[in-house]
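Heads up, the thing below is written out as structure tokens.
One protein chain omitted, others in place.
Our next item is chain A:
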Amino acid sequence: MVDRNPVSGSGPTSATSVRDARDEAQDGQSAQVIPLRSAERGGSQRRRHAAEAVEQYGGAAVVNLPGSADVPGQRVRVEPTLPGHEAGADEAVPEAVAKALDFVRGRLTGEYDIDEFGFDPELTETMLLPALRMLYDKWFRVEVHGAENLPIGGGGLVVCNHSGTIPLDALMTMVAVHDNHPKQRHLRLLGADLLFRLPFVGMLARKTGHTLACHPDAERLLRGGELVGVFPEGYKGIGKPFSARYKLQRFGRGGFISAALRTGVPIIPCAIVGAEEIYPKLGDIKPLARLLGLPYFPVTPFFPLLGPLGAVPLPTKWHIEFGEPVRTDLEDGDAWDDPMRVLSLTDRVRESMQQLLYERLAQRGGVFGN
């Protein structure tokens, strides 16, 4: 691979220095930046040019060469298009193509890792988040407020209002957290068992890091220092009629609060404004819902009237606001065992969410813009 280096043509001494530098680089962490710098220090016009050409694509199209496989435990990645100088830099592999090829290779050979919940970060970041981001940016034009309230590291429980007939709000919140957090953390959502019973949907939910809303899973994620998202209203919230929009429904049994108390993580109230109007639910065909095993069968102004076309969500303008965190580590050790305190904390969180919702509603210009 050294012979393929454009720099090696300029003389035996510099070639050795490049080789030495590269050997050093292989021992260290950074793979191929050092030899290029040393080449630049050599001074020749030609070399500087080559260095520039490579720096331009530095860190981009990096691929494992077969020869580098004998360095175990350390991924030494080598620029395959180093000869780009003579051959013309335009032949270099574009970053996106190389990344896509690496991704496909990983998928074909099974060389990727998932966690015990089935979360596949590579797939999520490469395929699913970009798809959701289009909806997020172009369709709903989501605006995020108060992202600084999300914890930088460690566990946290994000409690959101649920609405919109189809849980698009959950997906958008996931994108909002990932794209606005300085560390690009993934929000691990807790979903109903219906979600995991459905084919494809359940599979994708697991792969994007979501899991069943149950005590063991919630606590396990929080203890593992993950950012967990819950929608305590459940079906009551997402399937509420349009007339009840932005009115928080009863929270479940407050299990999520006791999970946060047990693990001592902060609770971040979150208000999602705009999701209520994407499918204004006017009615509910109960017999059909029972037949299909769904919690409700919605009737909106366009669905099922227009068929599949009616299933396109209305392009409302969304705001997602993260409120002041509520600390739970100040309570004493067995607060989770005291139902009174769990319930009062639940009410406190619920009130602050309702407050956030009303404030945000008062500030927004219209349903579809600003």
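Just so we're on the same page, a residue touches a chain if its C-beta (ideal position, glycine included) is under 8 Å from a C-beta of that chain, and two chains touch if they have at least 3 such contacts; residues count from 1.
Following the convention adopted for this analysis, contacts and distances are computed from a predicted model.
Considering the UniProt annotation of the chain absent from this complex, which name among "tRNA 2-thiouridine synthesizing protein C", "PLDc_N domain-containing protein", "Nucleotidyltransferase domain-containing protein" or "NAD dependent epimerase/dehydratase family" applies?
Missing chain, UniProt protein name: "NAD dependent epimerase/dehydratase family".
Which listed residue, A:D120, A:D169 or A:E276, touches the chain dropped from view?
Considering all chains, including the one not shown, the answer is A:D120.
Specify the residue from the set A:H145, A:H162 or A:K207 that touches the hidden chain.
Of these options, the touching residue for the absent chain is A:K207.
Considering the whole complex rather than only what is displayed, give the residues of chain A touching the chain that is not shown.
Residues 1, 4, 65-67, 80-83, 87, 91, 93, 97, 101, 104-105, 107-110, 112-118, 120, 193-194, 196-200, 202-203, 206-207, 211-212, 214-217, 220 of chain A touch the chain absent from view.
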